[in-house]
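All protein chains but one are shown in place.
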Amino acid sequence: MPRSNMSRRSLLKTTALAAAGVVSAPYVRHSYAAGKLTLGVWDHWVPGANNTLTRLCNEWGEKNKVEVTIDYITSQGDKDLLTASAEAQARAGHDIMSHRAWQIQVHRAVLEPLDDVINALIAKAGPISPVSEYLAKADGKWFGLPTTIGSQVKPCCSRIDLYKQHCGIDLAAIFPPNPNRDPKLVDSWSWDLYLKSAEQLFKAGFPVGLPMGQTSDAIDSTGAMFRAFGSVMVDEKDTMKVDSNETRAALEYFKKLMQFNPPEVYAWDDAGNNRWLISGKGAGIMNPPSAWAVAKRDNLKVAEQCWTHDMPRGPAGRFVGQLPFFYGLWSFAQNKPAGKALLQFLSEKDQSRQLVAASVGYDLPSFKSYYDFDTWQKVEPPLGTVYNYPPRGDEQPSITGYPARPDVAAQIYNQSLHTIMVAKVCQGNEPIDKVIAWAKGELEGMLRA
Amino acid sequence: MTAQAIATGQPRATVRASLSRNRRWALFVSYFFLILFAIFFLTPPYYMIITSLKSDAEVAHLATNPWIISNGITLEQYRLLFQDTDFLIYFKNTIIVTLCVVAITMVVSVLAAFSLSRMRFWGSGILATGIFLTYLVPDTLLFIPLFQIVRGLGLLNSYWSMVLVYPTLTVPFCTWIMIGYFQSIPKELDEAALIDGAGHLQMLLRIFIPVALPGIIAATIFAFTVSWAAFVYPIAFLFSADQQVLTVGTVTSLIKADVYKWGMLMAGALVAAAPPLVVYAFLMDYYIAGLTAGATKG
Partner (left out) sequence: MVDLARHYPVGRTEASERARRTGVTLQLWMRRRSTTAVLMCLPLIVIVAGLIVYPALYSIFLAMLNKAQTRFVGLDNFSYLLGRDTFRMVVEQSAIFALSAVFFKALIGLVTAHLVNNLPSKGQRKWRGMLLVPWVIPLALSTLGWWWLFDPTHSAFNWLIQGFGGSEIPWLSSPYWARFSVILVNVWYGAPFFLIMYLAALKSVPEQLYEAAQIDGANAWQRFQHITLPMMRNIIAITVLFSLIVTFANFDIVQIMTAGGPRNMTHVFATYAFLLGIRSGDLPLGAAVSLFMLPILAVSAMFILRGVRKRGREIG
């Protein structure tokens, strides 16, 4: 990882007057909000990606006479969560922080509503992903602004050579690196086909690997799969819906599927599936492009055969797990007008394009109109490998726990209810009815939230 | 003893011979099990050394023997660690923090131990025994209210905050060791000094510290080890790379999202283990002697 020449804490001095009209933020125009602004942002794993954000904030800060300071805070060891919790508790800290998924709901009592910024952005860029809306809105108000940085989805990432050789499926043809998809082919990519090919791959010695531990990779994809079967844990009115045919259908499906996975999936952390794919042992995982990016470095032969593409279709639709990040402006922040102006600036199309490029296509904005960025067409090898990373076609983003009330859904997510249910059935060999009863008990506890 | 043996009629030579035969057998058994334990204790560090000397590709490669280096020793991981990361900054910060914390800890502990072992004041008995109980609330919980205190003092994101909070981890145990040790010093020495007209401070400096030096060194080593290896407080209070310490810095700069750099991580772990090893190597004997009286007597 190249050491950045500027120190992580970039202190910017104001030099020029604010250029009128460059930043179209009505709440700043007349006051030329000067002063300081501090940000705590997720530390990107792509080498150099942080520098693009620093540069963008530099430029904005110069034009607006604001001194912007950025601390890059890692999610390793959940340091970002620790810091946010401590700041919220102490009512003091950075002005703006990036928050992962549920943390906006967790901290909403001390966050500043951002409706003005969001509405301005929607007016220009169109609707925001429903998952982001669900995670950031409370009492009808937006408390978080979806970021580009760090936001991701977890679609399939498969070895096209193995699928072709052992299953006769040409994934690059079903999901080509251009908008011309054959609807019949796309329709054929269902969970039934996935199961059949998983069995073939397992027998050939190159199984697929679905993490079934308690980290976000596992929770995101498993939740999306349950949703594809139409299974709901708790609905938005706090009614328990876990005991349903859909849930049973999903669990039955997993019972068949998990036997074609390596046994270690129950202990995988977020990097477990990456390492396994990179080692060449696996035929497919569900992950953002980080696995492919590291394979490029460590095992080029594997990287050249990786193809990111849509999730399979289930009875209730085609869903992919989304994990958005959000910017939150603390209610105790010192310089709110400037904060809002900066956030709007960073979310506009041109800035988002630069951030996506810096992340080699890993970052996924929440505006569907931004999916036409050319980064996803250009990175290689193989060319077009991540074209289908943003959800195109009929693929819909999903978050595990939806549609329950966010406080309850956050518990469902963070306590890995779905993956533990699957693990109990498949690894622990417990009968499905018993597992559903256990889930009911857990959900009752979560409804307390 | 040998007199007794003679009294019971056994010739001296036989007694000595059977004792030494027992000793040889005991020695053999000792070495056998010691080797087993040594293997247990040293396997992970050996593996870490080997991994740190391999290239990234070899680490990720499955077919090669993980216990030896197949594709040539490379110092690349160490070079990258020192040149491309902020590892050396973390190292410097950790040394500053640790030296300060050890100094503070020793001053506070020695003074307090002297006071609690020799003098009576209201609550001193409770304090001496209860000092242990300060470990009951774990740092994984304490960091939350401490965040507010650290913030209030303006020390957030500065390694001086570590100098402030680490003593909470080291002082209680060190004080407790010192109390035990001081209590074992015969009171005649006190009286002699008093008759001499020595004040408390002089008594402490001239008599107690020299006599209790092994115990003091033992406590110093404990304080050093704990400060060096602390993890929870740095991760909670320090954000920027230029303020970060070794443990957290190594982990957070070499593991990002789902991307790990194993070779560099192992290299970093070993370099981070070097200073404590050096400290131990020099002060080991004192450490052993020092922990003797402190714990068993008094």
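Note that the chains are named A and B in the order they appear, and that numbering of residues resets to 1 at the start of each chain.
We take it that a contact is a pair of C-beta atoms (placed from the backbone, for glycine too) under 8 Å apart; a residue touches a chain by one contact, two chains touch by 3 or more.
On a predicted model such as this, the values are computed, not experimentally measured, just so you know.
K.L.:
Out of B:27, B:99 or B:205, which touches the unshown chain?
P.N.:
Counting the whole complex, the residue in contact with the absent chain is B:27.
K.L.:
I'm checking contacts with the chain that's been left out. Which of B:53, B:164, B:185 or B:238 qualifies?
P.N.:
Going through B:53, B:164, B:185 or B:238 one by one, B:164 is the residue touching the chain not shown.
K.L.:
For chain A, which residues touch the unseen chain?
P.N.:
77-78, 81-82, 85, 89, 102-103, 105-107, 109, 212-215, 262-269, 272, 275-276, 279, 281, 410-411, 414-416, 420, 423-424, 427-428, 438, 441-442, 445, 448-449
K.L.:
Touching residues of chain B against the unshown chain: what are they?
P.N.:
These residues touch the chain not displayed: 1-2, 4-5, 15, 19, 26-27, 30-31, 33-34, 37-38, 40-42, 44-45, 47-48, 51, 59-60, 62, 65-67, 107-109, 111-112, 114-116, 118-121, 124, 127, 129, 131-142, 144-146, 149, 164-165, 167-168, 171-173, 175, 183, 192-198, 200, 206-207, 225, 228-229, 231-232, 246-248, 250-251, 262, 265-266, 268-270, 272-273, 276-277, 280-281, 284-285, 287-293, 295-298.
FYI, only the chains that are shown with their structure count from here on.
K.L.:
Which chain B residues qualify as touching chain A in the complex?
P.N.:
Listed in rising order, the residues are 56-57, 60, 62, 83-86, 143-144, 147-148, 151, 156-157, 235-236, 239-242, 248, 251-253, 255-261.
K.L.:
Spell out the residues on chain A that touch chain B in their complex, using ranges where they run on.
P.N.:
On the chain A side, the touching residues are 1-3, 7-9, 40, 43-45, 71-77, 79, 82-83, 85-87, 89-90, 92-93, 217, 270-271, 274-275, 278-281, 287, 290-291, 293-294, 297-299.
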